[in-house]
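Have a look at this one.
A single protein chain has been removed from this complex, and every other one stays in its place.
What follows is chain A.
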Amino acid sequence: MQSRLGWAVLTIVAVLFFVFIYAPLLVIVVTSFNANPVNMLIWDGFTLDWYRGLLGLGERATDVSNRALYIESTDQLLAAVRNSLTVAAATTAISTVVGTATALALARHRFKGRGVYSGGLLLPMMMPDIVLGIGLLIFFVTIGMQLSLLTIIIGHCTFLISYVYLIVQARLAGLDPALEEASADLGASEWTTFRKVLLPQLAPGILGGALLAFVISMDDLVITYFIAGTGSTTLPVYIFGMIRRGVKPEINAIATMIILASILIAALGLWLRSRKTD
C-alpha cells in the first residue's frame, strides 16, 4: 500500500520533471510551425514557411524589398552555421588530442609541478564565461591578432581542453595499471601498448569528451561574442543578433533544427557507447 503510494508520487515527480525541462523546447517546436507572423502565441494554422524562408526556398514575401531581406538573412544564416561547424570541428579535434595527451601525461609520469599543472587545468572551466571572454579579447588585442575564426578556435580550446582532460582522466583512473604492464610484459613497446591497449580502453571516455567539446563549442555565446570578428559570426551569435532586432518566427525554426541536430548527436554518442561496452 505504502509502496504503491510511493510509486505514484515518484511517477508524478518524474513526469513533472520532464515537463519542466522539456516544455520550453516543446513550445519552440510548436511555434516554429505557427503561421501567425506577428504574435507567435496565437495559433494561426500550420506552416512550413519559416523553414522555407530560412533555407532560401521561400516565395512567401511578394514585395521585392522583403524578398531581398529573406535572401540576405538566409545567406548569413548559412554562413553562421558553416562558421559554427568549422569552429566546433577544429576545436573538438584539437581539444580531444591535447586533453587526452595531457590526461595520459599527468597520470603516467611524475614530474615537478605536476600538482600545480593539474589544478591549473581546471581553472578555465570554473572561470565565469564573461571573464574568460573579456580576458581573451584583451589578450588578442594586445598581441595584435585579428579577430577571426582562428581566435574563436583558440578561445574555445582554452577551456574545452579541460573538459576533455577531466573526462579522459576519470576513465584512466578506473583502468587497472596492470593492463599496461601486461602489455609491456608480453613484448609490446610503449607505442604499441598505447595503440592496442590504452586507446581502445579509453575510447568511450575520449568519445564522450569529444562529443561534449563539440556540443559546448557549437553552443557557446558569451565567450564567442567577445572574440568573434565581423566575418566570423557563429550561429549562437547570429541568433542573439536576430533577437535583438526583434523576435522573428524564423528563430523558432532555427531553434527546432538545432534541437533536432542535438538529438541526433546525442543518439549517435549513445549508440557508439553501447557498441563499445560489453
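A few remarks follow.
In the analysis below, a residue touches a chain if its C-beta (ideal position, glycine included) is under 8 Å from a C-beta of that chain, and two chains touch if they have at least 3 such contacts; residues count from 1.
The criterion applied here is as follows: contacts and distances are computed from a predicted model.
Candidate names were "Deferrochelatase", "Ferrous iron transport protein B", "ABC transporter ATP-binding protein" or "Aspartyl/glutamyl-tRNA(Asn/Gln) amidotransferase subunit B", and the UniProt protein name of the unshown chain is "ABC transporter ATP-binding protein". For the chain left out of this panel, the touching residue among A:Thr158, A:Gln201 or A:Ser262 is A:Gln201. Considering the whole complex, the residue from A:Ala8, A:Val27 or A:Leu186 that touches the absent chain is A:Leu186.
Contact with the chain that does not appear here is found for just one residue of A:Ile21, A:Met126 or A:Ala178, A:Ala178. Summarising the interface, chain A meets the missing chain with residues 176, 178-179, 181-190, 192, 196-197, 200-201, 278.
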